[in-house]
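Here the complex is missing one protein chain, while the rest keep their positions.
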Amino acid sequence: MSYLTDSPIDSAALRRQVMRDSDGACVIFEGVVRNHHEGKRVESIFYDAYRPMAEKEIEKVIRSVELDFPGVAVAVLHRLGQLGIGDISITIACAAAHRADAYAASRAIIDRVKETVPIWKKERGPDGEEWVGWQGRC
Amino acid sequence: MSYLTDSPIDSAALRRQVMRDSDGACVIFEGVVRNHHEGKRVESIFYDAYRPMAEKEIEKVIRSVELDFPGVAVAVLHRLGQLGIGDISITIACAAAHRADAYAASRAIIDRVKETVPIWKKERGPDGEEWVGWQGRC
Amino acid sequence: MKVRLLYFAILKDITGRSEAELTLPEGTLAGDVWTSMRNQYAQLAGYAQPPMIAVNEAYARPETRLRDGDELAFIPPVAGG
Partner (left out) sequence: MKVRLLYFAILKDITGRSEAELTLPEGTLAGDVWTSMRNQYAQLAGYAQPPMIAVNEAYARPETRLRDGDELAFIPPVAGG
């Protein structure tokens, strides 16, 4: 089971992984490469990762969310490499009996992934390229 | 533009309707027929609607959510008729530059649809069938 | 005056029909029609308050005065989604 891929993400496949007959709600979150960031044009994004650690950290996020929202089924896949505008960088599928849990689990996963998983992105635009978050924060 | 259908819902088609190059987040919510409700087994659900009014009320929900979350793109499709376990009864697709808006708009739409849109469901199970919400509430 | 009354969901099951054309005296209120339905159908006797009401495909109050040609519907508790 890997949470990382170098290929385009098939969100429908993640949906199929999580849905059970007892689930009344499915929330699919997709992070997508958009054409702007903090007022600057973006043309593509390169995603780098510390792969084995990223796998472990995503696993930890999933386990922590499963503890917080018992009964929710979760699938996560993050893409790495060079992505263009409109490409999906991450898909999170959450299934639950009731919608409140599916929404809350989905939101918790993406928030925690963005905090702890060692994945980085380099944005490329007309003004050059830059590792997001590096300037002035380290 | 109709928000109601008698055919299986293709969530991917709704996703395509909403995504723009400026969107960094897409939240797809699917309501799905589950095999239980308030402790009872469910085998299928029949959805009835006051169709022309349901179309208008869904339109109102979408407009109100677009006002509350400017810039979010929204698509909604609700299925009517006889549905089996695992069938999608409603798909809501929300695209936005940032995930907070996409999640919030998605949640607001399903909450408001459940409050105001004249759609009803009759659950069928081993103990017979029942219109959900009728007993003792009218 | 004539008013078209639509039945949905539980009300369709109880009445066994999906619509009726009513001939009503001028000045009839939407809530009055519910009262006469309650008198006609034993299963509704316990429901003194009407469900939600729609006149011409929009929610309306029981005090709404009906007009010739109106389309009236009682909206049982909705359960979409």
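Labels A, B and C are assigned to the chains in the order they are written; within every chain, residues are numbered from 1.
Operating definition for what follows: a residue touches a chain if its C-beta (ideal position, glycine included) is under 8 Å from a C-beta of that chain, and two chains touch if they have at least 3 such contacts.
The shown structure was predicted, so the numbers you read here are calculated from the model rather than taken from an experiment.
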*In the full assembly, spell out which visible chains the left-out chain is touching.*
A
*asked:* For the chain left out of this view, which of A:11, A:35, A:89 or A:106 touches it?
replied: A:89
*Which is it among A:15, A:34, A:99 or A:121 that touches the chain not included here?*
A:121
*Which of A:36, A:56 or A:124 sits in contact with the chain that's absent?*
A:56
_Could you pull out which residues of subunit A are in touch with the chain that's been left out?_
31, 47-50, 52-54, 56, 78, 89-90, 110, 113-122, 131-134, 137-138
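FYI, only the chains that are shown with their structure count from here on.
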*How big is the gap, in whole Å, between where the Cα atoms of subunit A centre and where those of subunit C centre?*
50
_Set of subunit B residues in contact with two or more other chains_ = 31, 110
